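A single structure is presented below for examination.
Missing here: one protein chain of the complex. Every other protein chain is in place.
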């Protein structure tokens, strides 16, 4: 029984198309998931436009933000049943004996491989998932929202685990993409006063960001950063990742403050980090997420404390993947979601 | 009554000479200190060679690593007596109402001015010191050692307060200057396995570093960093501060590890910080020190747990300041100490 | 010029009455404050009913939760002006040279003395306040709310500084008095799911607590603590302070979780702390507050992120102090506020 899939087939711009693939065979520690919804990630777009910086096992089914129902269980799988509503983490292949994995930080195991680039992802009907990746989705939480657990977990790791934000703190987020907006939303959940800063072309996204209770700034945030006592903000979250944003972050952050870097960019920095020393500032990289973070995020989504619906720009069928990708790529929507069946 | 002083008189290379200065008049919150010993700091050398990057109030008496006896007390000073043996912190002028000062972090008050560049320092017989800067020196601790409380406090802040180093951790220190060697020494006190890495020209200093129980490496530390599990070291302390050392630090540090940056350098970085994100690494700037750090360091020096004598390359009279500066500048000694009287 | 004051005059039950006192003379580091509002604290009630456990300098003007305008300045006071709207911290007398004070933790200086028991408090028209105790109150924040900065700071210290609460955590607060309710409110600001537990007689207060977005439980919280995964809650905040509540807290808290003890009680415990060891739990005492906490709380009150109006049960004139005390003592209101002028 074959199903259609959104396949990235070569390291060339635009090398994504619908193909038919067979139903995966699962191992004894895996389950087979019937995908209900799968979000489009910026990294899916990067593989599509071929300006990504990670190795891809071509051809590969795209998609790593997904949830659905269990339809088959490997013989050693315990604690799960057919029909269970679940979302899946993204670290599809890890070395269980790696020291990072042994500490629960398998997301930092250098040998890991993820869905959508290392192994087949979820932009299709059936996907093979190791049982250790699963998290239960409560009935009251729709899959359209639940499939955003992954980017929420990226933001939760950046804002909660890798930053120290307290009620009354002032936080600046740079870059109103999915991750930036979710970081702003979670910083608000921490009781902070939050502003998000973007370019003039980000107007649509900045309007959406406002729905999460933060201010939206265009261009320069220096004035916002310095108001009250002139020393700067407690935390800057750099969700953009270019040289210029980190340079600004160093100006905006207060002494003994923090900059959290969740955005990437391969280009060299073109300034000195002396302000980091002089201000005794922490610059903290934040990468992906792990089991306890997923549980916290699902709990926030299920209780309604975190409501991601404002960032969902639409739901498309697999065959309309191109439209879904385009809408997001052009910035018309923050997040596109696909529905395989 | 005049005394001689080592005075930096102009923003020009070599503008340091012996001059006579009057005995300072103190305010009601100050004491007058008769200097017993004063260490030469790398920043004194930078002002001498005029490649410093901070504003200097010319002419100014150099020297901010010092201790001695109290000879006069302002009328509002409480808790101190004539004859008390003391060392002095370096933040000579601060805004007590600044939010950083109100939290005990006056070292990060942007308006502060220090001895030896902002106000007259201690390379002379008498120096005016605000009583809030003082720390008692136990009888069993000589002033030759006590005057190194300042650089030890820089290292303590970097290694203990701004890093998280536990027994059994592996730590790499880059740059075998005074601060680098003291960072290595304090990392050993934290129970870590420590190596310090320098250039071939650092041989003398690396030999001294070994006396603090750490390994000395020349050039590349990759192999040392990767031995055991191939993931890298728990912490890299960058006491060099050039672009190249931070780039290496990012290679040597393990996922979820830390780089502490205590070394400065005005030149731009020439690489991307993507490994910081990918490895979820903390890059922490560390600057100067404050009251509780000074107390801990004096306690370590007094108990003998930290013995700084190996780094003291000699003690010179004020009139021999040029020799003391030269020996240190050339790398023949790690630390020169002056004795005004 | 005399003013009336609510004076606690002897270590005997009911020894509180209105007396006339002269306008205080201030020292060179003090300001004179004209009190706009002063909150009634549980400790004022304890001194009234004489079941307090701290030394009192009889006779003493009660009241340590207060704000108003500056009407006079000592000659060394900088940074403040006549007419400034301010609230005052409570540590009226401290030893500036005490090691705790030197670290900004003057609230833990064992020699400190507070308003309302150690020196005259604010249930009167004029109160002498050291300038170091002052915090500016923004125009948009009324004194009725601002005078609650003190109990809010107690709660902020307990919940934010002395606990580690993250979005999605589950928190149980025991005891719906002022501090308990404010702890619940601030735990909600941290993004937690919060329940507060009281007795049947606490019904009025539990209803008020609900307005801060938390659930209200009567009697036993075991079921609430165990729902979801049966392991217990991330944090229990004990704002009651009797032996029985700590015993329950140990049952309700999950392994590796935390109990924060902000409530007092002189009676001995009657159980073993073995569950604390077995579950690897942190039991953290929390006491009062310091400068940065006051700034954060004022910022939360001023921005409206924290709205304390639901707990204010009424505002009385000084001469009606007895009614104000009674209403609060009987549990009819959570917090009574007085208005001297």
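Think of it as A, B and C in the order they're written, each chain with its own count starting at 1.
Throughout what follows, a residue touches a chain if its C-beta (ideal position, glycine included) is under 8 Å from a C-beta of that chain, and two chains touch if they have at least 3 such contacts.
These numbers come from a predicted model, not from an experiment.
Participant: List the neighbours, among the chains on screen, of the chain that has been left out.
Facilitator: A, B, C
Participant: Decide which residue listed in C:4, C:71 or C:108 touches the omitted chain of the complex.
Facilitator: With C:4, C:71 or C:108 as choices, the missing chain is touched by C:108.
Participant: Among C:85, C:170, C:188 or C:261, which one is in touch with the chain left out?
Facilitator: Looking across C:85, C:170, C:188 or C:261, the contact with the absent chain belongs to C:261.
Participant: Could you tell which one of C:140, C:280 or C:330 touches the chain left off the display?
Facilitator: Here the residue in touch with the unshown chain is C:280.
Participant: With the full complex in mind, choose from B:30, B:44, B:89 or B:193 the residue touching the hidden chain.
Facilitator: Reading the full complex, the residue touching the unseen chain is B:193.
Participant: Identify the residues of chain B touching the omitted chain, counting contacts across the whole complex.
Facilitator: With respect to the unshown chain, the touching residues of chain B are 156, 160, 166-169, 186, 189-191, 193, 228, 295-297, 299-300, 303, 305-306.
Participant: Touching residues of chain A against the unshown chain: what are they?
Facilitator: 78-79, 97, 99, 102-104, 291-292, 295
Participant: Using the document's contact rule, name the residues of chain C that touch the chain not shown here.
Facilitator: Within chain C, the residues touching the omitted chain are 53, 99-100, 105, 107-110, 162, 229, 231, 241, 246, 255-256, 261-287.
Everything below uses one rule, namely that only the chains that are shown with their structure count from here on.
Participant: Give me the set of chains touching chain B intersected with the set touching chain C.
Facilitator: A
Participant: Would you indicate which pair of chains has the most C-beta pairs in contact?
Facilitator: Result: the chain pair A-B has the most contacts.
Participant: Going by the contact rule already set, what residues in chain B reach two or more other chains?
Facilitator: 99
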